[in-house]
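Quick one: the structure is below, questions incoming.
Note that this complex is displayed minus one protein chain, with the remaining chains in position.
First chain written, first letter: the chains are A and B, and each begins at residue 1.
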Amino acid sequence: MKSKITSALADFFFEYETPRQVLVRNRRVGVVCRLIQLGVLGYIIGWVFIYEKGYQSTDTAVSSVFTKMKGVGYTNVSGTERVWDVADYVFPPQVNASFVVMTNYIVTESQQMGKCPEVCAEALSPFPLPRKTLNVSVQGQMTGVCVNATKTCEVLAWCPVEDDHTIPEYVHSSWFSNCKLILAFHSSLTFSHTVHVMIQTTYRDIKCLHDPVTAPLCPIFKLGDIVRLSGFSFETIAKVGGAIGIVVDWTCNLDANVKHCKPQYNFHGLYGNPAEPDKAKASVGYNFRYAEHYMENKTQKRTLFKVFGIRLDIIVQSLARKFDIIPTLTAIGSGVGIFGVATVVCDLVLLYLLPKREFYKNMKFKYTDIQKPVSSNVKWTFKKKGKTGAQELLSRSEHQ
Amino acid sequence: MKSKITSALADFFFEYETPRQVLVRNRRVGVVCRLIQLGVLGYIIGWVFIYEKGYQSTDTAVSSVFTKMKGVGYTNVSGTERVWDVADYVFPPQVNASFVVMTNYIVTESQQMGKCPEVCAEALSPFPLPRKTLNVSVQGQMTGVCVNATKTCEVLAWCPVEDDHTIPEYVHSSWFSNCKLILAFHSSLTFSHTVHVMIQTTYRDIKCLHDPVTAPLCPIFKLGDIVRLSGFSFETIAKVGGAIGIVVDWTCNLDANVKHCKPQYNFHGLYGNPAEPDKAKASVGYNFRYAEHYMENKTQKRTLFKVFGIRLDIIVQSLARKFDIIPTLTAIGSGVGIFGVATVVCDLVLLYLLPKREFYKNMKFKYTDIQKPVSSNVKWTFKKKGKTGAQELLSRSEHQ
Partner (left out) sequence: MKSKITSALADFFFEYETPRQVLVRNRRVGVVCRLIQLGVLGYIIGWVFIYEKGYQSTDTAVSSVFTKMKGVGYTNVSGTERVWDVADYVFPPQVNASFVVMTNYIVTESQQMGKCPEVCAEALSPFPLPRKTLNVSVQGQMTGVCVNATKTCEVLAWCPVEDDHTIPEYVHSSWFSNCKLILAFHSSLTFSHTVHVMIQTTYRDIKCLHDPVTAPLCPIFKLGDIVRLSGFSFETIAKVGGAIGIVVDWTCNLDANVKHCKPQYNFHGLYGNPAEPDKAKASVGYNFRYAEHYMENKTQKRTLFKVFGIRLDIIVQSLARKFDIIPTLTAIGSGVGIFGVATVVCDLVLLYLLPKREFYKNMKFKYTDIQKPVSSNVKWTFKKKGKTGAQELLSRSEHQ
């Protein structure tokens, strides 16, 4: 028994199967097939391997973004001069990947809890309102009282109620568009949880200013440039606010030197561009409210700000590529499979389209049994159950 | 030499190999094989291509989320009426993908730096404490003095020390659960760094209100609904706080019109659900502290708030699919490979299980050498070194 296994193993190791093939010497089929095969080979080598870098696996990286705003804004509203520095116009102060640069605001000072009439764009037409409609308000809790002087409802709210029906004209000077945004990137690319690459933009070129053509790698941006490149009008966005996405595209080939791994910056208006007609419906600027609370004469008071501003979202898109044995061999393996498809296509041409198809069919196939002939054109003279001696001989000669 | 290469090239181009095959005409094997092959084909076409869309490559998109809270809260604590608007209850004011809606708080007013006794839930039992334990405190720097009146230690801290041992009962009226959260999504789907699709929810249906059944696409949510759908009890979460993840699932088929690309909203209680027994151990609500600083009589003072609230984390999950030649051909290529596996399975049946297996084995294989017979049942009468003329003829006939 053991020797039987040993001999089977020896047989297995000393033998080797290779498929028998017909070498069809036909110019038409040959050329067609070779072209198909060369096409497949060209696709695998040229497209999958060289162009799409199919021998690499891809990974997205985790990253941190550090940003800093620099610059001073200056306003002159009816003679009152004021400057705005970073501590005044950036929200939140510890600037991170998403922050707002205030460009306009509505301030409502000395608000205190009390009862006062609502502020509406238009006085309510059926006045006084029926009591049942007096329950919901966006400005406070309705008391059920109607105020004749303003023809609006009285609410329990922070009084006086904010009047934001007219947005003040943009009063900041051109200073603001000159504010510089320093993006200091610190991307930590981790590839397949093993290769760890740290990339950071250096301040070596701190004196530079980003320009899409002349200085595409400089990480220092003028706010006005960002707005312009994202398709907004500075005057409009500064008045009503808007949001801009700064997409930082890091595509790194980790097989090459990491130094060649450079970011690309793209700017997209995300929200609130009234200049584009179809987006205008969707959005009317970007704003938020915040309040500063204080005590005055033992009463809690607050100053309410409705802030219009440019929201900057820094979105890092990273893609690292690295040689990997598995996609390489998968590409080769499936390429061999597609080669098989090419052979099938050629066989179809050979066996169904060529005039000599019957001849090739008989070359390619051997039949195990005597059945009806494949084609009625071909007459088999010796297809009988009882084989002649010659046939016997012949069929055996096959097995040698 | 040159002509030799040319002729070899011509040979190569005008030739074409196709494997020779045995066409086994056996009903059992035929049916089994065809079924296996049809199964493989069905798997490749039906499952890989149609169901799993294996002809597409996938990509995750980068996205920005814009949110806005609307609504006014109202409280009536022992006769003192108060309203809470967005500027009062949303942290941080420039609402982004993660923010907190304050629903309860503990306020400690007029704190100033000084020495005062700690506040403990229970008085320390061995009192006064030995000096060596007097070094660490969560409320301030221990001075080493023990205060008999409270039976606690004296600390250098913001005094009076906050007493948060009892969370006030939830005092907000049902107003709060009616607060509306407007989610304005602005997703920028970038596919393979080439196709750029901007998706934004429009305010066309600004009058709508999200409902999982009747209005699943409406991006306006009632806070009460969010809490309910995430499995929390509003009364509990409003008292002690908690965190809710709003998962926005964008699965886009970029081969179809982008208009069909709709988000799905799911709500998950992330943290702080005391109603679930096994989670109760893990979390006891969500809170944070912040302070408002001010000067009074040249002394720095602060008002400390311990804020309990509903933290909303908006998590965008995006998946874009698009036709890609590489996964398509990889699927086809590896499908051909699996076809090969099917053939191997059939061959095993044919060569090892069928009664006529020896016959098929001899049909399929040709042996290069005279070795021991594959099966002892078959007698080879003319396997001799010296070939007879007929054999010579036969073996040559093979090479034609």
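Side notes on the structure shown:
Note that a contact is a pair of C-beta atoms (placed from the backbone, for glycine too) under 8 Å apart; a residue touches a chain by one contact, two chains touch by 3 or more.
No experiment lies behind these values; they were computed from the predicted model shown.
For the chain missing from the display, the contacting residue among B:Y89, B:Y105 or B:W158 is B:W158, taking the whole complex into account. Shown as candidates are B:F12, B:Y290 or B:Y352; the residue that touches the absent chain is B:Y290. Annotation for subunit A: contacts to the undisplayed chain at residues 12-26, 60, 62-64, 66, 68, 70-72, 74, 81-83, 85-88, 92-97, 175, 184, 186, 188, 190, 193, 198, 200-204, 292, 294, 325-326, 329-337, 339-340, 359-360, 362-363, 365-367, 370, 380, 382, 390-391, 394-395, 397-398. Although one chain is not drawn, its touching partners on subunit B can still be listed: residues 17, 19-27, 29-31, 33-34, 43, 47-48, 52, 54, 60, 91-92, 98-100, 113, 137-141, 155-158, 243, 245, 247, 249, 251, 268, 270-271, 279, 281-283, 286, 288-291, 293-295, 302, 304, 307, 311, 313, 315-317, 319, 330-331, 333-338, 340-341, 343, 346-347, 350, 363-369, 371, 393-394, 396-400.
Going forward, only the chains that are shown with their structure count from here on.
One finds 16 Å separating the Cα centroids of subunit A and subunit B.
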